[in-house]
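Only one protein chain is missing; all other protein chains are in place.
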Amino acid sequence: MKNYTSIKDISNLSETIKEAILLKMNPFEFSELGKHKTLVMLFFNSSLRTRLSTEKAAKNLGMDVMIMNVNDAWDLEFEDGTIMNMNKSEHIKEAAQVISQYADVIAVRAFPTLKDKAKDESEQILNSFKKYATVPIVNMESATAHPLQALTDAITISELTEKKRPKVVLSWAPHPKALPQAVANSFVEMMQNLEVDFTITHPEGYDLNPEITKNTTINYNQEATLQNADFVYVKNWSSYNDYGEILSEDENWMMTKAKLDKAKFMHCLPVRRNVVVEDAVLDSNQSVVIQQANNRTFAAQVILKQLLENL
Amino acid sequence: MKNYTSIKDISNLSETIKEAILLKMNPFEFSELGKHKTLVMLFFNSSLRTRLSTEKAAKNLGMDVMIMNVNDAWDLEFEDGTIMNMNKSEHIKEAAQVISQYADVIAVRAFPTLKDKAKDESEQILNSFKKYATVPIVNMESATAHPLQALTDAITISELTEKKRPKVVLSWAPHPKALPQAVANSFVEMMQNLEVDFTITHPEGYDLNPEITKNTTINYNQEATLQNADFVYVKNWSSYNDYGEILSEDENWMMTKAKLDKAKFMHCLPVRRNVVVEDAVLDSNQSVVIQQANNRTFAAQVILKQLLENL
Partner (left out) sequence: MKNYTSIKDISNLSETIKEAILLKMNPFEFSELGKHKTLVMLFFNSSLRTRLSTEKAAKNLGMDVMIMNVNDAWDLEFEDGTIMNMNKSEHIKEAAQVISQYADVIAVRAFPTLKDKAKDESEQILNSFKKYATVPIVNMESATAHPLQALTDAITISELTEKKRPKVVLSWAPHPKALPQAVANSFVEMMQNLEVDFTITHPEGYDLNPEITKNTTINYNQEATLQNADFVYVKNWSSYNDYGEILSEDENWMMTKAKLDKAKFMHCLPVRRNVVVEDAVLDSNQSVVIQQANNRTFAAQVILKQLLENL
């Protein structure tokens, strides 16, 4: 593995999932692998799980970790050829090359604007690091993808499924703020690569990027879609077509115990209780969100391990 | 020890103080105890001593430390059953369970509002972590208590006293800002458990919570109270009865060299010079505030050691 910016960077998914589950059983087995190697984590946005689990994963492998909130440093310019006479003090060309000299791996979190679709889809920040850095880049959630979360989700489904081909549903939920499509995108791409019967359900107008959903079944009827589901992944996202817009806050799309029936409830967290999902679901043992969050550590750890082995 | 949220969690105080003093003599004796154990430190408020000394204490024991200012993550909801459609993105139920999976011990700093007495006294933040976390919780100063500071103070008095039963006075001081009662509360509780002759002095209206002061002598006459004191602990707090109010900024309550006489001067720091105490006191060798601050490391270290031994 050269970088981990998309789930497409995983060469052997089933092996990677197995390896993550082995790391979970014995987190310190490779605690010498990262000796004298440094992970630099760069945050353009807030983080709880990603920050703590990725730092923990790196330390489990014996790496040193240096964390920087980007606003502790300088405003970065990402455009080529600009005359930098406004408020951007440093160009990504320098920043990425410089940080590469202090790091063996660089992890970056950079959310979308949700205003400028073309800019977000160009993954300007993440791809600029990829272009100019001389060490591997790990995506800790970018404008359009959250591949560490998707790997966590795959690990969790692997751990929990009792079927060869479980039925998995991705179900849109209402939310008061406009949220990125990143988690949904990576989850869809991951499900397309797992042995699952996968359907997406959401209100009309909330179709994800068709280049990502491809031939995945999309059904606007939530109730029908949820029938006999084994895993229901609930997530809000803002509209892709009316880019970044909130088209509906219809609370009928909130996940309830009744709708969930016997399925496991999945969510990437943070989750707004009684907006995205009712308390009764989160507080039941059908919710596996805490297990998902725990698997974040081992998703990050297996990725860092594969990157370190390839240095 | 299961948690350290109050000095009541210390099962054997004199042994704990002795153990801390031994750790001070040999800080790295147990540097293998914390191997592959992680302390997560969560700050809802500013910190200098607590932050650095607790991190140092954990590292002295060989622990990994991950620090998060809570505003680097998501606004937390602490109420049960709410519809989370406002600005709180994550519920403490999830946050505490999730962080528990990345941590072996969680330390939390969460100051009071000083507006809502009932809420502050419920210790909503600290107790929510205690309720939902699955690992030990350390109080790095909560709404009503600062038990690491109180243990530091006990260690310092133990180190310095030349008497079997020294006279200790807690003396209120003026301050331009409304401050919590937490330090005073924990100091009072600690003194009630030490072999000391203890009196509190403050202006009328500044009585601390009577459930904490219990039968401790309170005297509104500072001058009389300070007679023959061996240790004078100076601290401002806002009114408990007129909750969070500043009733007096009477500079006659500032500690001076003359008033101190031959006593040792104690303060938890930060301290406002020439408001709380005059320069002449802080710059004399009667001031033991730097030694107190140093003992913060070993107070934290003995607590972490006892928690680790009990994991």
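Each chain gets a letter, A and B, in the order it is written, and its residues are counted from 1.
Throughout what follows, a residue touches a chain if its C-beta (ideal position, glycine included) is under 8 Å from a C-beta of that chain, and two chains touch if they have at least 3 such contacts.
What you see is a predicted model; the values in this text were computed from it and never measured.
K.L.:
In the complete assembly, which of B:K18, B:H36 or B:R51 touches the absent chain?
P.N.:
Answer from the full complex: B:R51 touches the omitted chain.
K.L.:
Touching the absent chain: which residues on subunit A qualify?
P.N.:
36, 38, 40, 64, 66, 68, 72-74, 77, 81-86, 88-91, 93-95, 97-99, 101-103
K.L.:
Under the stated touch rule, tell me which residues of subunit B contact the chain that is not displayed.
P.N.:
These residues of subunit B touch the chain that is not shown: 27-28, 31, 43, 46-49, 51-53, 55-56, 59-60, 69, 176, 269-275, 279, 282-283, 289-290, 293-294, 297.
FYI, only the chains that are shown with their structure count from here on.
K.L.:
Distance-wise, how many Å sit between the C-alpha centres of subunit A and subunit B, to the nearest whole number?
P.N.:
Centres of subunit A and subunit B (C-alpha means) sit 39 Å apart.
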